[in-house]
Every structure is written in C-alpha cells, then in structure tokens.
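Note that this complex is displayed minus one protein chain, with the remaining chains in position.
Right after this comes chain A.
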Amino acid sequence: MGFLDIDNVTKSYGSVQVLNSTQIEVEEGEFLVLVGPSGCGKSTLLNMIAGLEKVSDGEIRINGTRVNEVRPADRNIAMVFQSYALYPNMTVRGNISFGMEMHGVPKPEREAKIAEVAELLQITHLLDRKPGQLSGGQRQRVAMGRALTRYPDVFLFDEPLSNLDAKLRVDMRTEIKKLHQKLGTTIVYVTHDQIEALTLSTRIAVMFGGDVQQLGTPQEIYDNPANMFVAGFMGSPAMNLLPARLLRQDGVMCAGLKLADGSEVLLPFPRAEGLDRYAGREIVLGIRPEAMTDPEGADRDSPALAQVDLPVDVVEPAGSDTFVTVSLGGRDAIGRFRAHTQARAGHPARFAFDMAKAVAFDPKTEARLA
C-alpha cells in the first residue's frame, strides 16, 4: 500500500466515462507525473485527488485514510493551478497567508511562515504587490509559495508551467525539481509536455482515452514503451514507427524494411528472438532517432549495431544535432546525426542502427511484442 493510493478509481459524467478504472500507488516522496494529450483524464484524476471533483467509483487514500468524502481543505493537500489562481484583490502577502488564516494559524506564526517561504522562493521584495503587477514567472512563484505555507501530505500541480514562455518554463522546471529534492514532499504533477514528464518525475503515468497506458520510471517508459501510443507520445522527435516484416535469415531474427525503390533492407533484431510465431508477419518496428545515427556517433558498446547505406531525403541541421530523414517501410524515418555530418539530401549516407534499442509492436493491438 502506498502513501497516496488511487484504488480502482473511475469518473463518469452521466453515461460518459472519462476515467476508466485506474490503479496507481504513489510512495511517500515520489514525484509522479500524469502525462497525456488533452482529454485523457489526467486533470480529472488530479481534481479528484484534490477533492474538487467527486469520485464516481473506487477509493482514494492518503496516508492510509480514505478521503473520498473529505473536503478539499481537510485533505492536507496543496495545489498549484495552471492559471495560478491568485486572488487579484489581495497582495502577495495576503495570497500566501489566506490559507493559513482560514486554517486558524495565529498571526505571528503566519508572518514567520510568509517570510520563510518568500525567502525560499526569492519573492520577499514582491510581498506588498498585487498579482496584477507581477510577471508570469513571479506569479508562478507566488502560487507555489501559497502551496508551500502548509506542510501538505501531497502537492498537486496542474500544468503549472504551460502559461510561461519557453525559457522561463525551463528555469521554473529546474526550480520545481530543486524544491522537490529539498522538501521531499510527495508530488502529483499533471502536464501534457512529455519533456517535463521525463525531466521531473520519479515515475510517469502516461494516459490516453481515460486509461493509464503505462506506469513506470522515465527510463522504462522511454526505452520500453508499452504500446505504440506511449512510443509516439514520449520523446521528441518521436520514436519512428515503421511497418516492417519479421523473418529468420541465416538463423538470426531480422526486421525487413522496404526502401523507396522497392528493395528491402534486413536488420538483425536480436530482441525479437523469442518471437518465432511472428516470423514472416508484419510488425511495427519502433526505433528512436538517436538509435539511428551516423556510425561515428553510434554507441559502440551496443551488442547489435547494424550499418546500412540509405538514400537521404531531407537534412535538417538543428544546432546541436542534424536530423536526417529517409524513407523506410513507406514512412519518413528521422535519424539523429551529429551536427557536422556529411550527409546530403539526395545522396546515400551510412546509418548505424542500434537494434538493441529497437522495439517491436503488433500492428493490430498496438501492444509491444519485444
């Protein structure tokens, strides 16, 4: 049993079920990120943990106590909203102290706590301003400050960074991670940004269509996505999902990929060794752009490196890397080359496939096979 238990929780509005039976156990001090596209049920789940929406079925427990019927204020949680939700009529000081005031904390204690939190978030000089006079990043800090004033069991973040510009978002992301390392409080964090999910979390729940598609550490999710949705959603550029044929050639399991000219390239695929029943059948080969690179940039320790010359369609320099597009299995596949690659559009280039990192999916069920 975890510190925060989401036990077979469902949510439906009338006859529409927006969250199917969901089971997540969060350990104390964990940083769980719920990630998925809009409408996947992640915010609904968060609001149910907060108590802002009723649980249709199932049970939510915090620290072993069932909280389904407990008012939000009595759950000992704190929440940071996407729009920050700062009270526009109060100063920063008033915003931070409001929650403590409502919980009957005496004034001297409130003042001390405000000073402490303001120091931690470096907003001491802003305490007497109104939210309207603050920049986006400052509002974000105040919103976190408000959440920090109590010692909550669980912090809830609802897309806290999505209203910030790109640079500030990266800065605040680091700050949130620092804050978690410093305080060690359990955090549940909702986002649609897979980078935020990978960088911040200790565990990720990838959600889609009201279901948790996969629950695991960032590494597990990234390396071994449970299905094609997770594979395509996590990582940027996305994992290449290429129609391929599985076959045994000279006693070795291989993935056969069609090229634009109709010929087929065979890549030895040791991970598929157990998949004899799929031999001769269509699969979807999933391979990350960084596992499909120039030979010099490839991981030389990889047990299954396959080198092939392929005709390049497009070359896109992106500063630190160069993205090279080739047609494989009828799809555009993107490889991540080093910045100063010699690859040129219209000419063949040598690709090194790290097949130890490649995965295979069933094209019908979309589930991972190997």
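Rule of thumb we're sticking to: a residue touches a chain if its C-beta (ideal position, glycine included) is under 8 Å from a C-beta of that chain, and two chains touch if they have at least 3 such contacts; residues count from 1.
Assume contacts and distances are computed from a predicted model.
Engineer: What protein name does the UniProt record of the undisplayed chain give, "Metallopeptidase family M24", "Glucose/mannose transport system permease protein", "Sarcosine oxidase subunit beta" or "3-oxoacyl-[acyl-carrier-protein] synthase II"?
Structural biologist: "Glucose/mannose transport system permease protein"
Engineer: If the hidden chain were put back, which of A:Q17, A:N68 or A:Q82 would touch it?
Structural biologist: A:Q82
Engineer: Touching the absent chain: which residues on chain A qualify?
Structural biologist: So the residues of chain A touching the unseen chain are 50-52, 71-74, 77-79, 81-83, 85, 87-89, 98-99, 102-103, 146.
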